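Below is one structure; the comments refer to it alone.
A single protein chain has been omitted from the complex, and every remaining protein chain is retained in its original position.
Chain naming follows the written order as A, B, C, D, E and F, and within any one chain the residues start at number 1.
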Amino acid sequence: MATSKIKVRRYTHSAKWIISLSIFWLLLSGYLKPLLLGFGVASVVLVMFVFNRMQRVDNEPQEFGTWLQIIRYTPWLLGQILSSSLRVTKLVWGSASEVSPSLAKINVETVPEARRTLYANSITLTPGTLTLDVDGDEVTVHALEQTSIDELKKGYIASKITGIWGENK
Amino acid sequence: MNFILDHYNYWIVVFLMMTGFYIVITANNLVKKIVGLNVFQTSVFILYISEAKVSGGTAPIVTEGATLYSNPLPHVLILTAIVVGVAVTAVGLALIVRIKRAYGTVEENEFKKMDDAI
Amino acid sequence: MLLLLDIISGILLVTGVFFGLSGAVGVFKLPNFFTRVHAASVTDSIAVILIVSGLVLQTPLGINIAKLLFILVFLLITSPTASHALAKSARHGGLLTMSELEKGDQEEKAPK
Amino acid sequence: MNLWQGIEPSQLISLSILLPFVGALLVIATGKSPNLREAVTLITAIVLFTVVLAIYDYISQGGEIGLELIELFPGLSISFEVEPLGVLFALVASFLWIVTSVYAIGYMRGHNELNQTRFFCCFALAISSVMAICFSGNLLTLFIFYEVLTLSTYPLVTHAGNDAAKKGGRIYLGILLSTSIAFLLFAVMATYSLTGTLDFRAGGIFDDSHNKIVLSVLLVLFCYGIGKAAIMPFHRWLPAAMVAPTPVSALLHAVAVVKAGVFSILKVMIYIFGLDELKDLATTDIMLYIGVATILLSSCIAMTKDNLKARLAYSTVSQLSYIVVGALLASSIASAGAALHIATHAVGKITLFFCAGAIMVASHKKNISEMVGLGRQMPITMAAFAIGAISIIGLPPMAGTWSKWYLTIGALEADKLIVVAALMISSLLNIAYLLPIPVKAFFNTTTGEAEPWSWSETREAPLPMLIALSVTSLCCLVLFFYPQPLIDLVNMIPGVSTQGEG
Amino acid sequence: MLEQHLAALPILLPLIAAPIALILGRSSFSWAFATLISACACLFAWQLLDLALANGVISYEVGGWPPPWGIELRVDAANAFVLLAVSALSTLVLLYSKDSIEKEIEASKHTLYYTAHLLCFAGLSGILLTGDAFNLFVFLEISSLATYTMVSLASDRRSLIAAFRYLVMGTIGATFILIGVGLLYMSTGTLNMLDLANRIDIAESGRTINTGLAFIMVGVSIKLALFPLHMWLPSAYTYAPSAVTAFLASTATKVAVYVMIRFIFTVFGVDHVFGSMGMDLILMALAIVAIFKCSYKATVQSDVKTVLAYSSVAQIGYMILGISLVSATGLMAGLIHIFNHALMKGALFMAVGAVFYRVGSVDITAFRGLGKQMPLTMAAFTIAGLSIIGVPLTVGFVSKWYLVTAALEQNQWIVAALVLGGSLLAVIYIGRILEAAYFQERPDSQNTTEIKEVPWLMLAPMWALVLANIYFGVDTSLTTEAASSAAEWLFQNNEMPLGNQAEAK
Amino acid sequence: MTALYAVVCIAILLVMAIALARAFYAPTVYDRILGVNMFGTKTVLFIAVVGYLMGRPDFLDIAIVYALINFIGMVAVLRFFEYTAPVD
Partner (left out) sequence: MSDFIDLVLLAMLALTGLRIIFLKDLFAVVMLFGIYSFLTALIFINLDAVDVAFTEAAVGAGISSVLMLGTLALTGREEKESSHSSILPLIVVFITGAALIYGTLDMEPFGNPDNPIHKHVAPRYIEDSPKEIGLPNMVTSVLASYRGFDTLGEVVVVFAALIAVLSLLGVPKEGQEKAPASGLKSHQVLRVVAKLIISPIILFALYVQFHGDFGPGGGFQAGVIAAAALILYALVFGLPNAVAVIGPRFLKFMAAAGVLLYASVGFFSMYKGGNFLDYNKLAADPVAGQHYGILIIELGVGITVFAVMLNIYYAFGNQVERSNIQ
């Protein structure tokens, strides 16, 4: 029962990959000639073959979010990036003494394992913070200002992510 | 003045070549020698590509509206030459790895002392 | 309409470049390595987003837009990853402590 | 002689060259059994002599023999051509080979030498190349076999294999090869590029159209290039080669090598330069005087040597220069004398070497000072030595008289009084360094008292050696009384005559 | 079918055989396969030479594109002649290497060795046959890479450094050639050598062309180890496995000499290179210094392979000297010496390899007493050594003869004398080895009973070369005919039409 | 529009130059890597913009390759530090 579920998950996972890759090919190629489409099919098959071999070798399953999740997440992230950039820019053109860097470890138990990367990268992209290390349930963060750390500790990003992608089970 | 404008490209390329050449000759470390060799070769590639350029021309891939294309032949030659370059680099580096294992050093003056050099 | 597109993309491009320039200056100006990583990483991302968007607006619908978007996505994924990995590597390499501990007395845990 | 009647004359040449060669191969093949091996050597030698006699026969009847082998370069081939001078040399060499073989058998056995097979094989090879030199039809052929001769005698020189032998061999090979490559080959090629031919031609291939200065330089190059003629200062190889076993020394210094050298010089002078052309060259005189100096100097050196073979070696150096001088005098009589000297010196000197070897084998003595009273123990040997010495000195009734006679006449005719004087002085020196040896052997005794001689005390060398040295010493005598065939032969050489010009 | 593609086959056969040999995997399979292919190529080379002597030039348009647009293979007497030597040597060395390699290279690398050999051979054939300046560079690199591999395969660690040095020098050389070709291309717009020759316009862009000439000359000189640029050669030859040395010494530098001939005579023209540039004097001076300096160096080395390596540099001096005499005879002497030297050095290095096979060392002391223990090997060494010295009835004499004749023709008396003087040094360095072999006893410490003659598979190719040394030293008709027609052809080929369909466009 | 592209190009070139300067003279080895990385990303942008400047924007493939190579380069560098402790 459990194995079949895993199997099903693996199949859907593969199907997701195949579709994305096919779309990617079409976007890149832009040709609809039968020859090139044939090459496209062959290429996707080949890539999937290699991909599956990799999956079997390293045993690190990958999960996509749905398109919807991504679309929901992206604008927020873009906004964060913009504000972060403005802050850094201000810092750069201002005087250097304003910088008061600090370091903290943040507990991220709430964030699901599979989303930790996203979380870490989001931290890096958001204002004034930079992920240094992801280590189990703790994320080490470097910040330009102490306030950013405090904000992080409040779990704003974490809640955003869990809000979109769901809680840790 | 016109003459300089017409040729400065070549002169800088010559300068680059000689930089690479100088590194090859003087470098004591074998890895750096290989880097120098690459710099030298890469500069020669630029020479070829400079030859191929046609002012006002465009890349030699047929496109609508373009009439003047740069010369494709040097591009082909340099594609080949780049491949040759990377092949030589790989072999050179492999040799260096073996030299390190055999001699414990990759500094030319050090292993010269170890074996009675000829 | 076309003019409007031109203007928008112009603004995007210029601001993008501006952010890029700020990042570059920051890399020189900011006091220690980790702050410099901030500058580089964040401005890289915004510059990429702005400039590529500016270009997208100038491109007729077609494969080029797809490629531009791919570049955008690719850079957005890899750039913070690279910064993160670099910072992590630097910390493990023992770089963190030097400037950080002088100031950061408010740290509760000193990194090993 | 009619043994070879049925054979095409031109094939006689190839026969004469191939015979010793095949002999050498047979020697290798039969190397396991000494008796068979030596029989092969002897038989080959004898058969070869008959072949040469046949050639002589044919030539003396006015026949002409030529043979072209392979074209080495376009227009230049390895070719052979029989002419009287060559026949003379071939006769001497092939005859003496028989004798030397006999002698060598005795010597090698008496001395228990190692590597005898190699020895006899190289010996035969050397003779083979000597034959090729004798009959060579052009300079290229001459040069090639000249080199082959050097190489094939190198193992003979270093036969002993010890350090001294190696050192001697190195000098031998070094001087001979380098002079031949650096000078001779160069001269040959220069000749070729000047004239377009290398054939030996009566009266020479150079004529007045060629630049005299170039020719003068060429003359020097030839003289020194033919290092085997041992003109000073390139004579060092000859004493150095003394480390070889005595039969080798005999062959090298009396027959094959040195005679090949002077023979080549004669040949070049007569057939390449031409005696007439030679007279006009600036360097002829210079070389002539160098030859004279060589005669005198090496005679003086010979006197200082106590080692018998070394003394004989320097004597050879001086005698060779007689021939060189004879050739360079550029007169027909002197040339005739030089040609004759090849034969007479050969028999004389080989006798002396045979004796030296016999003394070594029988009494293990190398130095002259130890030979006091030896005549009592080895009367036959020492008698032969005396005969040989007299022949070398040039006193009647020995063969050497004739050649010296013609040489002196030639020098007079050419108005080179210095040469005449030198010849005289040299004869005196010869007497001074050669005669004391038999005199000491016979008339001095260690105790000062002359004891009566008895057979019981004689310890002569093995019989083959005795036979050999007796034969050669007899030849010295015979050639004095019966030199006519040789003189006839010499007179057949174009431009050379015992009768003087006109 | 075969006839039509004859010009391409000597390149294509080994080129295709190399990957197949790699796939074959088992060392004995790949050996047999490589040898077979090499022998076939040799046969084709022979036919090519015949054809070239009979018909003059054979042009093969790869891809069916007429030159100068496509790449042309161009066979004439000169390159067919050198190709014959190269392919024959390749075959013999392959035969020889089976046993030799087993001793010197670990078993897992045998297949790689044969593959590399085939690649090297393919590269050399390509260099010889191609009529395109850039294509030449590509094949040069193929052969060079294979060469570096083969040199570094030896178990001696010094071979690594030798290979590295070779790699650096070789790459600099190749890059110089690349620069030169680039400059030429720039001022003419073409890469085909004949077309280049027709289009080179000294008046218009003389300085560019002259610089191109200079760079090509220097680059080729590095590859052929012309005197001051020879530093890579002695160590490479010394520490490479014996079979490799035998192959390289007899082919690689020769091919480079051919390239130089090709560029001087076909592309730039004699009149320009020698007449107005005065390159002949430079080459002559370098050649003479090479002859003496390196011959001298050869006399003071103790490692026999080093001795022969320096001797090779000196011999290359002779070839260049022949070229620098600027006459058909001189060129012919150079070409003949290319062929002849391949025979001599091949045999010599094979003999040295045989000694290494049994004794395990090639120091001059290792040769002591070998005359008795390995009579056939040492006899081969002796004859080939005499050939190097230039003793009559060997090929060495033939080369020297033509060289001196050529010098005398030009009234270069001193040069002629120096050529002969140079052989005196050869007497010394060969003589030392022979003396050790024949006149010195083996030191007692070494177990002499184990040292015996090498397997017949090593002896056979060695003696084949030795006999060739004598055969071609006596019957010179083949070499002389080929070389003289090649030389004449090179001297007056400036008016040749370009390709078979030159008028098509 | 071309003028704007030109300006953008020049500005990116300027950024590249600064990054290059960082790569030349860096207080720590990580700064050097940072500079190189920055240089790489700016190069990608530069290629994209230059394509538009020259009127042939269909060479974005190259920009993709640049981005990819830049990333691989970074990973290789990090991997390198796994083995050799950085010293400065």
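The rule we apply is simple: a contact is a pair of C-beta atoms (placed from the backbone, for glycine too) under 8 Å apart; a residue touches a chain by one contact, two chains touch by 3 or more.
Bear in mind that the values here come from a model prediction, so they are computed numbers and not experimental data.
Q: Report, in label order, the displayed chains that the undisplayed chain touches.
A: A, B, C, E, F
Q: Hey, which of A:Gln69, A:Thr117 or A:Thr162 is the one touching the hidden chain?
A: A:Thr117
Q: Of E:Ala122, E:Leu286 or E:Leu386, which residue touches the hidden chain?
A: Considering the complete complex, E:Ala122 is the one touching the chain left out.
Q: In terms of residues, what is the contact footprint of the unshown chain on chain F?
A: For chain F, the residues touching the absent chain are 6, 9-10, 13, 16-17, 20, 23-24, 26, 29, 32-33, 36, 39-40, 43, 46-47, 50, 53-54, 58-59, 61-62, 64-66, 68-73, 75-80, 82-84, 86-87.
Q: Which residue numbers on chain C touch the omitted chain?
A: On the side of chain C, residues 70, 74, 77-78, 81, 84-85, 88 touch the unshown chain.
Q: Could you list which residues of chain B touch the chain missing from the display?
A: Interface with the chain not displayed, on the chain B side: 2, 6-23, 25-32, 34-36, 38-39, 42-43, 45-46, 49-63, 68-80, 82-91, 93-98, 100, 106-110.
The rule is short, and it goes like this: only the chains that are shown with their structure count from here on.
Q: Looking at CA centres, what chain is most distant from chain D?
A: A
Q: Consider the two chain pairs C-F and B-E; indicate the one with the greater count of contacting C-beta pairs.
A: C-F
Q: Need the CA-centroid distance for the pair chain E / chain F, whole Å please.
A: 47
Q: Could you give the separation in Å between the centres of chain C and chain E, each centre being the mean of its C-alpha atoms?
A: 58
Q: Line, ring, star, complete or other: which describes how these chains touch one another?
A: line
Q: Going by the contact rule at the top, pick out the chain D residues touching chain E in the complex.
A: Touching chain E: residues 70-74, 143-144, 147-148, 151, 155, 158, 161, 165-166, 169-170, 173-174, 177-178, 181-182, 185-186, 189-190, 192-193 of chain D.
Q: Which residues of chain B touch chain E once you look at their complex with the stated criterion?
A: Touch list, chain B to chain E: 17, 21, 24, 30, 33, 37, 40-41, 44, 47-48, 51, 73-74, 77, 80-81, 84, 87-88, 91-92, 95-96, 98-99, 102-103, 111, 115, 117-118.
Q: For a test of understanding, state which residues of chain E touch chain B in their complex under the given definition.
A: Counting only chain E, the residues touching chain B are 134, 137-138, 141, 145, 148-149, 152, 157-158, 160-161, 163-164, 167-168, 171-172, 174-175, 178-179, 182, 185-186, 191, 234-235, 238, 301, 306.
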